[in-house]
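Left out: one protein chain. Kept in place: all the others.
Moving on to subunit A:
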Amino acid sequence: MLKSFAAAAAVLAAIGFGSASAADYPTRPVTMIVPFAAGGPTDTVTRLVAESMSKDLGQQIVVENIGGAGGTLGAGRVAKSEPDGYTLLLHHISMATSATLYRKLPYDTLGGFEYVGLVTEVPMTLVARSDFEPKDLKAFIDYVKANKDKVTYANAGVGAASHLCGLLFMSKIETQMTTVPYKGTGPAMTDLVGKQVDTMCDQTTNTTNQIKGGKIKAYATTTTTRVSSLPDVPTAAEAGLPGFEVSIWHGIYAPKGTSPEIVKKLSASLQKALKDPLVVKRFADLGTTPVSDADATPEALKAKLTSEIDRWAPVIKAAGVYAD
């Protein structure tokens, strides 16, 4: 009895090790967790990349949405998963900002993960309601300095990229506006189009078509070069506010302890996916471009995460906002 049990255990163990061995990885579907709701911009980026990587890896990458608590729940889930390469995380800039925004996290930001690589950097745009008085960024800054908290600034809630972008803008011009938080950028955009609030800073994914449709006006992009889908919108530096740079960068992570061979395989697959014409085209529609091969690597992602944690910590601490 005991003998047959031991034999069964051995067989099970063999199967277990078999699936974990790096050479034939992956032998079953891989789960890629997005720590946000389905249908959002991050989810869209993930599904496009996952679809392309599935073709390359020969196994389906199943996208699972585990939203909640600003993305920290999903990240926590991955940190606690088996480091066998079958659970991955695609997370954005919040990975870095959560380290300061949350005083208590269910994972160790820098120590809890292996890095696969950067995916894309989605630019942001500083926008205002269509009938707002200032014509360009310079006039807008003067207007905000003159009217201070009479100017309302919409964002998608504490810790959201639109919130951080606003914090950075206000710290750059050393003037406070009145912040109006919403549950997500959707309702915030509704009120901006409806002229209920004055301004907002949001990713091109959400703003491009409203700008093109004339429903809102754009003052600047938060990038170093102009965004191809919005050729008429100047960069912040061109418009007179150098250093006002924010992008929503996305990276793929695996739980700490995932074997280096598997990570290498995933990085290579990611690099291929980022050159897939369909991915490139869809990314362009979103107003973004895939990162280069050099950036779709573990080293580049680790460096980005570390530098972004250092960059945002003082901004968040100075504003005194915490999400818990």
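FYI, a residue touches a chain if its C-beta (ideal position, glycine included) is under 8 Å from a C-beta of that chain, and two chains touch if they have at least 3 such contacts; residues count from 1.
We take it that contacts and distances are computed from a predicted model.
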Name under which UniProt lists the unshown chain, selected from "Succinate dehydrogenase hydrophobic membrane anchor subunit", "Insulinase family protein", "Cytochrome c oxidase subunit 1" or "Tripartite tricarboxylate transporter permease": "Tripartite tricarboxylate transporter permease"
Selected from A:173, A:193, A:268 or A:309 as touching the chain missing from the view: A:193
Touch with the omitted chain, as defined above, among A:125, A:162, A:208 or A:269: A:208
Touching residues (missing chain, whole complex) on subunit A: 37-41, 43-44, 47-48, 51, 63-69, 72-73, 76, 106, 149-150, 152, 157-159, 178-183, 186-187, 189-191, 193-197, 205, 208-210, 212-215, 281-282, 285-286, 321-324
